[in-house]
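In this view, the complex is presented without one of its protein chains, the others remaining in place.
This part shows chain A:
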Amino acid sequence: MAGKTLYDKLWDDHVVHTEDDGSCLIYIDRQLLHEVTSPQAFDGLRLSGRQPWRIARNLAVADHNVPTTNRDKGIADPVSRLQVETLENNCKEYGITEFDMSDIRQGIVHVIGPEQGATLPGMTIVCGDSHTSTHGASAALAFGIGTSEVEHALATQCLVQKKAKNMLIKVNGKTGPGVTAKDIVLAIIGQIGTAGGNGYTIEFGGDAIWSLSMEGRMTVCNMAIEAGARAGLIAVDDTTIDYYQGRPYAPKGDDWNMAVRYWQNLRSDSYSGDLFDKIINIDAAGIKPQVSWGTSPEMVVAVDANVPDPTKEADPVKRQSIERALQYMGLQAGQKITDIKLDKVFIGSCTNSRIEDLRAAAAVIKGRKKAASVKQVLIVPGSGLIKQQAEAEGLDKIFTAADFEWRDPGCSMCLAMNADRLEAGEHCASTSNRNFEGRQGYGGRTHLVSPAMAAAAAIAGHFVNIAEEA
């Protein structure tokens, strides 16, 4: 019998029906809902008089619009408030569990899923949000969907899908000092491009990936979508199983034992190559701390490199996009990355807001203060429980002593739908996942980096080569 990839196994386990043209009805084990992409889906349900197929398979949380200060005062912006209230009302009407703003379990949808054990290995997981790929770190087939599909999943517990191709990205060997999961994934995107994974599900493997914590694995899979792949995956190992033990929504007793036996098979039958449509090998030792300089996540270089020179690019479409990006970012061709001055720093988002990220940031700054030229440093934990944990470890004290602002959980300045945002022209070292034009505020300039790099930049006022300092 020919072997299967992890993706093949997850797929085969969820096929309900196959059409003549190969498209399949795929069973969905878990849907996560948030306020931005669900209102129109609930409206659709109401209009057609349909009910959710399995109410308890849905879990909702408000994250994009919630304020990160003065929660008790509610949401000031009436449009944001209406959206959050609409989610609450919809969840009440249909009996769906929601973690509201005052719940300690509230946080970014992709952070709370694994934290609660609501997203588990072997599941199919969807959410009206492209970074649903995050959950693939637990060997779950997880991908973002549009609002019509949110309604479809609510009404049928299924989605119509065509199977993607299999790609393996193997990061071999050990990473050097100062290099984190974020640097690994940015380096991957820099190499394969933002469309490199189009049409594929990417499984990440190799020693540098398998030695990551669950938090690090989530960072990697979170950005699979930035490489064009709807879903990223990492095989189950002891790290995965240990992580889920005892989580509130995780199975208990005999179910736990049965689940673990099932999960242990959630890996590709071979990583030597013949099972995959495409394989990319990357040498971990060659990866340096990364900084994005442009307006697409593939516009990224090592911190000790320079901003690229468009005149050296042969492809006219690429040359034009480099020129446009440099203009938008207010950078000079050939400028040193370490010479880029920062106005703001943002540590948070579903990419890097977990406890390990906060610890990494705190470790860099211990005893130092933010540079006077840096106007604001926001630390936004991914969930109320992470915030609580960080405070128990005293991390909040380290941050506030450095004049960093310690906030309440939410998406915050990752996309600036709430009050946290960049002003036009400001440069921001950000641990989020997208550096698109205007993403963090109209005219704002985002540099994607790891938490350690962001913290070091906050102290220095510019990027620094943390590989040398480490």
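Structural remarks
The working rule: a contact is a pair of C-beta atoms (placed from the backbone, for glycine too) under 8 Å apart; a residue touches a chain by one contact, two chains touch by 3 or more; residues count from 1.
Basically, contacts and distances are computed from a predicted model.
Taken from the listed names "DNA-binding domain-containing protein", "3-isopropylmalate dehydratase small subunit", "DNA polymerase IV" or "Probable peptidoglycan glycosyltransferase FtsW", the protein name that UniProt assigns to the chain not shown is "3-isopropylmalate dehydratase small subunit".
Contact with the undisplayed chain is limited, among A:Thr5, A:Gln31 or A:Asn65, to A:Asn65.
Shown as candidates are A:Gln31, A:Gln157 or A:Asn352; the residue that touches the absent chain is A:Gln157.
Of the listed positions A:Trp53, A:Trp210 or A:Tyr271, the one in contact with the omitted chain in the full complex is A:Trp53. Note on the undisplayed chain: of the listed residues A:Ser321, A:Ser349 or A:Ser412, the one touching it is A:Ser321. Although one chain is not drawn, its touching partners on chain A can still be listed: residues 16-17, 19-21, 23, 25, 27, 29, 36-37, 39-40, 43, 48, 50, 53-57, 64-65, 77, 79-80, 82-83, 86, 122-123, 128-130, 132, 143-149, 151-152, 155-158, 160, 162, 164, 194-195, 198-199, 228-230, 251, 255-256, 258-259, 262, 296, 317-318, 321, 324, 415-417, 434, 436-439, 442.
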